[in-house]
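All protein chains but one are shown in place.
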Amino acid sequence: MDLVLQLLATGLVVGSLYALCAIGWGLIYGTTLHFHVAHGAVFALAAYYAYAGQTLLHLPLPVAVVLAIAAAALSGLLIDLLLYQQLERRGAFRTSIFIASLGLLILLENVLAIVFTPDPMRMDIGALNTAVIIGPVFLTYLHILTVALTIVAYGALMLFLKRSRWGQAIRAVSSAPEMARTVGIDLKRVHLLAYAIGSALAAPAGILVAMDVGAEPFRGTRFVLLASVGVIMGGIGSIPGAMLGGVFLGLLENLGIWKLPSEWQSAISFGVFLVFIVLRPRGFFGRTIHSAEI
Amino acid sequence: MTAYFAHYLVMVGIYTILATSLNLLVGYSGIFSLAHAAIYGIGAYASALAALKLGLGFWGGLLVAAVVGALAAALVAIPSLRVAGDYYIVASFGLQVVILTVFINWTSFTNGHAGLPGIPRPSLFGLVIDNPFKYVVLSLALAAVTYAICHRLTASAFGRMLRAVREDEIAAQATGKNVVAVKITITTISSALGALAGSLYAHYITYINPTSFTLDESIFITSLVILGGTERLAGPFVGALILLAVPEALKFLAIPDTVAAPMRQILYGALLILFMFVRPEGILGRARTRPAA
Partner (left out) sequence: MAAPILTVQGVSKAFGGIQAVEDCTFDVAPRLITGLIGPNGAGKTTVFNLITGFLRADGGSIRYKGEELLGLHPHEVETRGVVRTFQHLRLWGKMTVLENVLLGCRTPLGDSVVSLFLRPGRVRDEEAAARRRALEVLEFFGLAGRVHEMAEDLAYPEQKLLSMARIFATDAEVLLLDEPTSGLDTDSLGRLVPMVRRLIEHGKTVLLIEHNMELIAQLSDEVVFLHQGRVMARGRAEEITRDPALTEIYFGV
């Protein structure tokens, strides 16, 4: 029982990280329909931005983190501006955008691997490493911060989408792009905004993981895969769904360890995903998938 | 012909089979798969195990490889292709990860990282194919057979249907085509062929381990397809000829090994991006007139 509680707690922490990636990725995918695998590169870059800020520029940790998030948001925005939008101007198909995104992911990850070596770059997180013991469960302040931050980020995003003008513009573009265009919404600007916000959400996830176990160049690939699984399970177009999907995956992975060897973690998530799309292709909260607008 | 060049040609043959079969999916059907390395691996392990544990020869191994590869792909394709195409990207991504996990962790079966040594060489009517020169003939012959199969598929009513599904699957449905069945069929065939390449590889190198079948390998195969061109069936062959020569070129530049691997990946990544900009149809493709922005 103690073990289960520990696994639940760890699952919640990991789930929060997946959820952060998922809501960011889901926002981008829902708005632009780009299969933005390079989101994994933004995740990795954010970690290295924070690491570089702290270790190379000797900035205090909070400053380094905030700057890193801003830099990551900018990075995501530039990816859309300089890569995807340029391809779209040339009439590229969606598969071409995906292939370019994949190419960018590979390229950036390997550049990081050459510059920083593939070994984990650890960060100095001082007091955040302090243990917190709640009954049989062992966590650190960092882990609690992770869950708290995710909840805050989710709340802020939902508020932004519901209340602000730009948030509503994003929602309009997500559900009916052609109609949004006719009422005068600048699609390109909305896309850029979605990329900036989505990337700003992936950044804390990458940074938090780096603060825990070190920054690594290739971790982003796994996170973006799980983010997309989470979004599909949650239902495309639903931010709450993506949140739920991410948390669910985190819990699933960790509870799976209870009965199965830990090397099989990814197989579990993937297996559940397959069963899920057989039984409920639209996910927890997705719209029923109609044929494309006829 | 030196043994070195013969080795290069054998690998060109193997990668031509891999890239041509992936092109059936990516180029002709518009279905993107990240799992081709996993399928390659499934073919290699299935064939190797058939030989080592069941005493089947190379030809039996080929058959086992094709069947197992087809089944693995169908298992993933059937649930995910019923829904939108992007689901298959995720599902194939996941398949790649899971299969690799199986290779590494199901040690009783696959020996994990230690790999499977001692895979027997193929023999044909008593003649054992035991050196690279003989293998070149086998490899290129199988590549030619793969080409012929893919040609029959694509230059037929079925191929016409594939192209229609790729361009507008709703119109295809309205014209009586069972789009889901078509996609599942082509995915299964593509994987059967990809698995064949695995079998060919296993009996050539006579030793296999999981590191040959990672996501990086899937990316490499994708690069072959994109470079050579998705429009022509011969595109992947050209892609293989070029990209397999690259590591040799890098060796000339005396780049240290630790940097060489990421450098190759950077090259493939850059290549994918570059080609999407400059020539999405690849080296051999017909240039498409681009629609007005």
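Letters A and B mark the chains as written, and numbering starts fresh at 1 in each.
Note that a contact is a pair of C-beta atoms (placed from the backbone, for glycine too) under 8 Å apart; a residue touches a chain by one contact, two chains touch by 3 or more.
Remember, predicted model here, so these are calculated numbers, not experimental data.
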Next on the checklist: Which candidate, B:80, B:96 or B:185, sits in contact with the chain we can't see?
Outcome noted: B:185
Item to check | Residues belonging to subunit B that touch the chain removed from view | outcome: 152-153, 156-158, 160-161, 163-164, 167-168, 170-179, 182, 185, 189, 288
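The rule is short, and it goes like this: only the chains that are shown with their structure count from here on.
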Checklist entry - In angstrom, rounded to a whole number, how far apart do the mean CA points of subunit A and subunit B lie? => result 30
Next on the checklist: So in the complex, the part of subunit A that touches subunit B is made up of which residues?
Outcome noted: 35, 83, 86-93, 95-100, 102-111, 113-114, 221-222, 225, 228-229, 232, 261, 263-264, 266-267, 269-271, 273-275, 277-278, 281, 289, 291-292, 294
Checklist entry - Which bits of subunit B are touching subunit A when the two form their complex? => result 26, 30, 32, 76, 79-80, 82-84, 86-87, 89-91, 93-95, 97-98, 101-102, 104-105, 170, 215, 219, 222, 226, 259, 262-263, 265-266, 268-273, 276-277, 280, 290-293
